[in-house]
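First the structure, in the form of structure tokens, and then the observations on it.
Every protein chain except one is present and positioned as in the full complex.
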Amino acid sequence: MFSRFFPKEVNFFDLFEKQVDCAVKAAKELKEIVCTPGLLQEEAYNKIGAMEHEGDDIAHTIMDQLNKTFITPFDREGIHALTKKIDDITDMVNTIVSRLRVYKIQGGDKYFIEFASMIETSVFHVASAVKGLRDTKNAKAILTSCIEINRLERQGDIMRDKVFVELFENAKDPIQVIKWKEIYEDAETLLDICEDVAHVVESILVKHL
Amino acid sequence: MFSRFFPKEVNFFDLFEKQVDCAVKAAKELKEIVCTPGLLQEEAYNKIGAMEHEGDDIAHTIMDQLNKTFITPFDREGIHALTKKIDDITDMVNTIVSRLRVYKIQGGDKYFIEFASMIETSVFHVASAVKGLRDTKNAKAILTSCIEINRLERQGDIMRDKVFVELFENAKDPIQVIKWKEIYEDAETLLDICEDVAHVVESILVKHL
Partner (left out) sequence: MFSRFFPKEVNFFDLFEKQVDCAVKAAKELKEIVCTPGLLQEEAYNKIGAMEHEGDDIAHTIMDQLNKTFITPFDREGIHALTKKIDDITDMVNTIVSRLRVYKIQGGDKYFIEFASMIETSVFHVASAVKGLRDTKNAKAILTSCIEINRLERQGDIMRDKVFVELFENAKDPIQVIKWKEIYEDAETLLDICEDVAHVVESILVKHL
């Protein structure tokens, strides 16, 4: 009888899962593009673009629901920050794929393939950490994922330095240096963004333990 | 009689209006510089510098008043974040103009002129959104401005990609590529900063609806 006064409860955790699954899909697609020379045609590019839009739509839904909901599973600022940062992951995957396209680069060298794998793993752990927030019982598992995300971020730094030494020592064409330098930096930034999500997750956890 | 115990009420909205109007002025000046080859002499550069200082002064006044005021129109963190982000807009306009000067670039090509128009429009909507915060009745109009700011940010991404394809395909002088690549990236970053302000405005709105 009172049902219309009690709107169906919004489950923010369901929305976060959807959003983070979208980031996982994008990271998987990035890896496939990097491993498959010739794959980066309009189709693959549009696929990533569609994922980015899907991620945006979920982010907007979360913000809309936040406007309409009185009781939230954790503080409103935390929800806002988490949505924003997960969105940044999908955005950054899209940025990297856009650059590969703009710079007309097909497939990756062995280092870039390794980077794409690290990104896939890190985003996988981001998804685990975010999904874990449903229950503070998961605190330990969440922190384990966060530690792994931090480790991958550091490994990314080392990889990028190694690639740069080779890139600059063998540099013949400055235009090629400009292109690849940026792509490797973006890849490393993506691992930084995953670390940012881990920081937001940790700060949410801190307030609810 | 008690007047000296009750200092004149600080109107934070007035201060925010002043600060955001300063960003609007800077964006207008940027467009004029870009549209007028030969305009970027010391005078135009100093004018933008003066706007940046004016913006900084208002930001400092806001922070000072925040220190001295007990009751604020919305939470202290929100005021802090909003001031900081609006300041970032004027700073970034100043950065772009500094680069044009440092790189000795006079006027813009057709793409850069288009970018400067998009920046002007986006900053205009930022001003509308910020000014709208005076009254939560304006929520719908504020959100409309925020959506427009988001749209321009996306359009900026597309523009930059298009420009980059041309820049890299026709690249002869790597030094020119370095210069223009950076200037277009800054222009796109300015649209990102406008989007950041929109996010802060939305998060303030969220807490006060």
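Observations on the structure shown:
By letter and in written order, the chains are A and B; residue numbering begins at 1 in each of them.
Following the convention adopted for this analysis, contacts are C-beta pairs under 8 Å (C-beta built on N, C-alpha and C of every residue); 3 or more make two chains touch, one makes a residue touch a chain.
For clarity, every value in this text was computed on a predicted model and none was experimentally measured.
Within the full complex, the residue among B:98, B:117, B:138 or B:155 touching the omitted chain is B:98.
Contact between chain A and the absent chain runs through residues 157, 161, 164-165, 168, 171, 174, 177-178, 181, 199, 202-203, 205-207, 209. Listed here are the chain B residues that touch the chain not shown: 63, 66-67, 76-77, 80, 84, 98, 101-104, 174-175, 178-179.
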